[in-house]
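Read through the structure below, which is laid out as structure tokens, and then see the notes.
Every protein chain of the complex appears in place save one, which is left out.
The block that comes next holds chain A.
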Amino acid sequence: MSEPVKLEVTDLVKHFPVRAGLLQRQVGAVRAVDGVSFKLRRGETLGVVGESGCGKSTVGRTVMKLLEPSAGRIVLGKADITSLGRQAMWPHRRNIQMVFQDPFSSLNPRMSAGDIVGEPIRNFGLAKGSEREQQVAALFDRVGLRPEAMRKYPHEFSGGQRQRLGIAKALAVNPEVIVADEPVSALDVSVQAQVLNLMIDLQEELRLAYLFISHDLAVMRHISHRIAVMYLGRIVELAPKEALFEQPLHPYTEALLSAAPVPNPRIKKQRIILQGDVPSPSKPPSGCHFHTRCPYAIARCKTEDPKLREIRPGHFAACIRREPGETQPALAPAQH
């Protein structure tokens, strides 16, 4: 824990205005991210997990400043980048790069692979001509692609190879932080493992900090050191990987884990089936966002906004039925 913090996000909020009517008046807001805080240290992978629509990708895109945050604070290294404009943000982009979800649409179809990977080097004026070409060739080699493939175009690569290209591009300017938005969810399972292992190798070698966004718990378990579970724009639980999988403290995490398949038919699992759908992020429920579906909800959950509190050392949960320091393994179901 002595590693320096490379990315610190405090109370990040991103609302998308909902406009309607002739004058396009704002009639509401989709609260995609509604107060998210975390710290990411050098050499660490923080996984962000949650179902679709929970705001995990919005966190990534806002941290990248591809979206403007509505409120909160983003500190990259030592610089506060929260309200930097396009121009002012530019020099900081060297320190934070992104790997995208869809390896098919995230590479310009009309640029050669070498040009795509070399573009960030060119943008920041780090190398020119044959020197740049050598750097790009070295990057290709580093991510397991043949340097001869530099002249090829994206459609000539397989999905896994394209994601390697995306990783090479992200590495091109030696960033300290990489935001990976579902980098393997579009790939076959066998290829997923290769790409994940490549990312783990690169992290050990270059001491990269990953903000790793995924909905896949198996992937999370493989790559993350700590995991943040998101539900309707908020982090409901944040804990080291082992603690989270062994003893989830938030009822939502518990339900999420129980839904993940275990590759052993002999293990009998107690599945927690959540009732109903995820409420709309434009009209989130009062109090705890999860109370409408929580099997343990009590009357107080409807009114009281749970704060993310450290229940055990390093293990945070946003549930009023958990008390700091408690050791009780499971919550008692609510009496109805």
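Some notes on this structure:
One rule holds in what follows: contacts are C-beta pairs under 8 Å (C-beta built on N, C-alpha and C of every residue); 3 or more make two chains touch, one makes a residue touch a chain; residues count from 1.
Criterion: contacts and distances are computed from a predicted model.
According to UniProt, the chain absent from the figure is "ABC transporter permease", selected among "Alpha/beta hydrolase", "ABC transporter permease", "Cytochrome c-type biogenesis protein CcmF" or "Glutamyl-tRNA(Gln) amidotransferase subunit A". Of the options A:R94, A:H215 or A:R312, the residue whose C-beta touches the omitted chain is A:R94.
Here one chain is not drawn; of A:N123, A:N197 or A:T303, the residue touching it is A:N123.
Here the missing chain is touched by one residue of A:A29, A:A127, A:V173 or A:L257, and it is A:V173.
In the full complex, chain A touches the hidden chain at residues 61, 64, 66, 86, 90, 93-94, 97-98, 100-102, 105-111, 119-120, 123-124, 146, 148-149, 151-152, 155-156, 166, 169, 172-173.
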